[in-house]
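Just one protein chain is left out here, and the rest sit where they should.
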Amino acid sequence: MNENSLKLVYFAWVRERIGLTEEEIVLPGEVRTVKDLLGWLKGRGEEYEAALQHADVIRVAIDHEHADHGETIAGAREIALFPPMTGG
Amino acid sequence: MNENSLKLVYFAWVRERIGLTEEEIVLPGEVRTVKDLLGWLKGRGEEYEAALQHADVIRVAIDHEHADHGETIAGAREIALFPPMTGG
Amino acid sequence: MSAPVVPLIRIQAEDFDTSAEVARLTRGRHDIGAVVTFTGLCRDEGGRLTALELEHYPAMAEAEIARIAEQAMERWPLDGVSVIHRYGRIAPGDNIVLVVTASTHRHAAFDAASFLMDYLKSRAPFWKKEHPKEGGDGGWVDAREDDAIAAKRWQRS
Partner (left out) sequence: MSAPVVPLIRIQAEDFDTSAEVARLTRGRHDIGAVVTFTGLCRDEGGRLTALELEHYPAMAEAEIARIAEQAMERWPLDGVSVIHRYGRIAPGDNIVLVVTASTHRHAAFDAASFLMDYLKSRAPFWKKEHPKEGGDGGWVDAREDDAIAAKRWQRS
């Protein structure tokens, strides 16, 4: 695993639309926040575009903790993208 | 049972102070409300006086339903006197 | 679709089983999303008590609890209500009362169970007498002012 690489994990309809449960990526240096990440991922293909078209509703966890879209992703090892939760 | 007689039942410290679980009484005609009843009973002896000295806190049920002190007791067959409840 | 709800009310000396009472309300049902139970237990008050003795008014207790349950069912959309209240001698750690409410939605089940407990505390004809460890007459538990206040907060609406 590349030291700059990041594990992305997907759940529920985000997972279904992207077609992957997880992947390792290396991010370009200008991707600094959650928001940057969502924007950058959206440009990676139709599946990502479909999953992330309404980026506002996408929930994000950095290393297993909920994170706002404005948060930095510096140092993150695992970022999860998923729809609003419906447990309980 | 006399047609004008009434069953009085007592619980908790009201029962202990009066020294009876229940009794049948015939009320004088001027005893019309719960409040009248409490006042009349208080005059029946030391035990009643001890049980009913703070008449305000005594709770009353007429024929198994909570009743205010201002309510009439006309037609009642069973009147219960007891302290504030502490179940649950 | 559903039949009218008939509350289950039992006044008994015996203990109860929470799971069995939950199952009684939910068995065979596919429309209940939420069940809340409240269990009230006997406390020893910092080691001071060996037991509580619960006296009740048999002729009135069930009828009064039924009236309280009816009020809960008028206020919230409930699919089931059970109230079991024990009497007699109850040791610390043992059960005193069980309330179970079932509904499609959780806030109805929570609010109804809380309402039932507040009303049981201030209206159900039960009285607790303490049995102190040192023996002798422990006296009757005083009604709590805040139980009366808790019951009153439901009268706003």
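Brief remarks follow.
We just call them A, B and C in the order they show up, numbering each chain from 1.
Keep this in mind: a residue touches a chain if its C-beta (ideal position, glycine included) is under 8 Å from a C-beta of that chain, and two chains touch if they have at least 3 such contacts.
Source: prediction; values computed, not measured.
Looking at the complete complex, one finds that the omitted chain is in touch with A, C.
Shown as candidates are C:11, C:60, C:81 or C:117; the residue that touches the absent chain is C:117.
Think of the hidden chain as still there; on chain A it touches residues 9, 11-13, 61, 64-66, 78, 80, 82-88. Listed by residue number, the positions of chain C touching the unshown chain are 17-20, 22, 26, 28-44, 46-47, 92-93, 104, 106-107, 109-110, 113-114, 117, 150.
Quick note on the criterion: only the chains that are shown with their structure count from here on.
Centroids of chain A and chain C (each the mean of its C-alpha atoms) stand 48 Å apart.
Distance from the chain B centre to the chain C centre is 26 Å, each centre being the mean of its Cα atoms.
For chain C, residues touching at least two other chains: there are none.
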